[in-house]
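Got a structure here, written out as structure tokens. Questions coming.
Moving on to chain A:
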Amino acid sequence: MSETPLLRIDRLEAFYGDFQALYGLGLSVMPGQIVAIIGANGAGKSTLLNTIVGLNTARRDAITFDGEAIGGVPPYHIVAKGIALVPEGRKLFASLSVEENLVIGGGVKRPGPWNLAKVYELFPMLAERRASAVTELSGGQQQMVAIGRALMSNPRLLLCDELSLGLAPIVVREIYVQLRAIVASGMAAVIVEQDIGQALKIANYVYCMLEGRMALEGAAGTLTRAAIADAYFGV
Partner candidate 1 sequence: MQDWINTIIQGVMTGGLYAMFAIGLALIFGVMKLVNIAHGDLIVLAAYVALVVTQSLGLNPLLSLVLVVPIMALIGYLLQRGIFNRTLGGDLMPPLLVSFGLSVILQNGLLQIFSADNKRLQAGAIEVASLRLSDAINIGLLPLIQLVLAVLVIAGLQHLLYRTSIGRSFRAVSDDLRTAQLMGLNNKHVFGLAMALSLAIVALAGVLIAIRANFDPSTGPTRLIFGFEAVIIGGLSSFWGTLAGGIILGVVQAVAASFDPGLQTIAGHLAFLAVLAIRPAGLFGRTA
Partner candidate 2 sequence: MPRALTVSRSSPMTRVASAGVALLVAAMVAAPFLASNDSLRLLIDIYLYVALACLWNFLAGYAGLVSIGQQAFVGLGGYGLFVLAAKAGVPPLVCVPIVGVLAALLSVPIASLLFRLRGAYFAISSWVVADVLRLSAIRTYYLGGGSGMSLPAQVAQSIGKSPHDRFVAVYCVAMALLLIILAAIFLLLRSRNGLALTAIRDNELSARSSGVNVDRTKLIVYVVTAFGTAMIGALIFLQRLRISPDAAFSVNDWTALVIFMVVIGGIGSFEGPIIGALIYILLRETLSNLGPAYLMILGAIAIAVMLVEPRGLWGFVRARWQVQLLPLQLKVVSYKGESL
């Protein structure tokens, strides 16, 4: 394939004060691809997503999006360029209603198919509860709001951090079915997942992280359970 990657990470380092979280990471995401990132707690998966979206600083050329170096660019610019994050733990705005959470996601006003109507079409349950406080929703419904909020910015790259956290398996399955449909419309996605089975089912390509480094990578079908287990636990 001679396509240029939509997202390219090259020797990415990240620090929290004196503590180094990422050590020279590299990965690429092709347009339309779903990439899964798995790894134990503390491997640095969330740090990676946060750094891509600009919440942590990085070397300018460590992150390239659609040919443009965006390392260290503030988050509000990065969202405008077309990367959206569904944060770990949903992080919905408690003072805003369901609908307001969705609308604020579209604040960046990027052109594209996603708008309030389309999000309600995707998640009809939210339309019924549009005026409710987000704190009244179940975990699964909150996750839908978080995804919808990210979609409202019409991203070309959707980053999802631990969608399954705290949700019942049946709800998780439902959400990932929707995710497949969403991404089929031309978006690329990077999924950070604890649930390895789910990650392997939905992703085209998998990376496994261990203590801030890439321990394993490969197309989803080609990786053996044994190899994954080794990389996951650092044997």
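Throughout what follows, a residue touches a chain if its C-beta (ideal position, glycine included) is under 8 Å from a C-beta of that chain, and two chains touch if they have at least 3 such contacts; residues count from 1.
Quick note on selection: all candidates are chains of the complex that A comes from, given by their letters.
Note that the structure is a prediction, hence the values are computed from the model and not measured.
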Can you pick out the candidate among 1 or 2 that touches chain A in this complex? 1
Residues of chain A defined as touching candidate 1 within the complex: 53-55, 74-76, 79-80, 84-85, 87, 91, 93-96, 100, 103-105, 107-108, 149, 153
